[in-house]
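One structure is given below, encoded as structure tokens.
For this depiction, one protein chain was excluded, whereas all remaining protein chains were kept in their positions.
Right, chain A next:
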Amino acid sequence: MKQPSFGSGHISIEAVKDKPRSGASQTSASTDDDVFLTAEVVSLSHTYPFRFMIPENCTNSPCRWIYPVAFGGGLVGGDSIEASVIVGERCACIVTSQESTKVYHCHHSGATSQRLQYTIGDQALLCILSDPVVCFKGANFQQTQIIEMNSKSNLVFLDWMLSGRTALQESWSFQRYLNQVEVKFLGEVVLRELTDLEDLPYKSVANGMMNFQVCGVCIVLGEKVQFLSESLHSKYSRKKDIGEKSNQDVVVSVSEVSYSIKGQTISGCYLRFLGSTTVQVSHVIRDITAPLIPLLGADPFENKL
């Protein structure tokens, strides 16, 4: 059996600024505010069993692809992970995964905890588009995710979970899932979401989730991803037609959000979804990722949905 362990990681990327000046076109491109610059890793450290995989040249886009990986195929009881990602000015970066994050039972040990911290610089874009978290029967998963941004930062944050190993008829049978997401804008907490799923005396988690096996949230903030906020908002805030039956297999809600601190404003949308199967929500995931593919260079969920 795998022993609980403490893993940590830190990565920082920055735009490559001192490129050889081969011609005038190069200079004009780098002053263009709409373009993300090629980024390089300026600082990287990790301790076993955690590490960052950062493939080079995986796409033609300047966007860097970062894969946080925990060796051993998942997180066991007592595991503790701490990781931070810093995205420098004018960089684009996607944090994604090759497979779902699996959290094993905690029958003989403490909770599994994970603390992830992201900092997004000026004119930079961070997309967190990972596979869902799957808490197995008896898991106790406590996660904190903190995102710091300023008025020129851009964020696409997707965080979703499945009810368990469906092949084993597991459905919301973990001990506890505590997930805290915090967005700080110019140092002030503007969005906090704390979801604490555990069986209560009058209602179990499985009962409370009704027929749904997938649950997720997506936060889109910033000027450069405004097109995404707008498309998601217009699609999912549409009023039902007369007599239109409500869909029992997928529910999507969306709210417009806008925060003003010290005279600076950032806006976007806050979307949540529920689905009875992964297939049922695949169009929601596609609506989030498809418009980003030109920026990212490839589809993080290719052949997965």
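Methods note: contacts are C-beta pairs under 8 Å (C-beta built on N, C-alpha and C of every residue); 3 or more make two chains touch, one makes a residue touch a chain; residues count from 1.
The rule is simple: contacts and distances are computed from a predicted model.
J.: Missing chain's UniProt protein name, "Urease accessory protein UreF", "Transcription initiation factor TFIID subunit 5", "Protein BRICK1" or "Bola-like protein"?
T.: Of the names offered in "Urease accessory protein UreF", "Transcription initiation factor TFIID subunit 5", "Protein BRICK1" or "Bola-like protein", the one UniProt assigns to the missing chain is "Urease accessory protein UreF".
J.: Per the definition of touch given earlier, which of A:98, A:207 or A:234 contacts the omitted chain?
T.: A:207
J.: Which of these touches the unseen chain: A:16, A:41, A:111 or A:257?
T.: A:257
J.: Thinking of the whole complex, not just what is shown, which of A:215, A:266 or A:285 touches the missing chain?
T.: Answering carefully, the residue with contact to the hidden chain is A:215.
J.: If the missing chain were put back, which residues of chain A would it touch?
T.: Listed in rising order, the touching residues are 180, 187-198, 200-203, 207-210, 212, 215, 236-244, 246, 248, 251-257, 270, 272-274.
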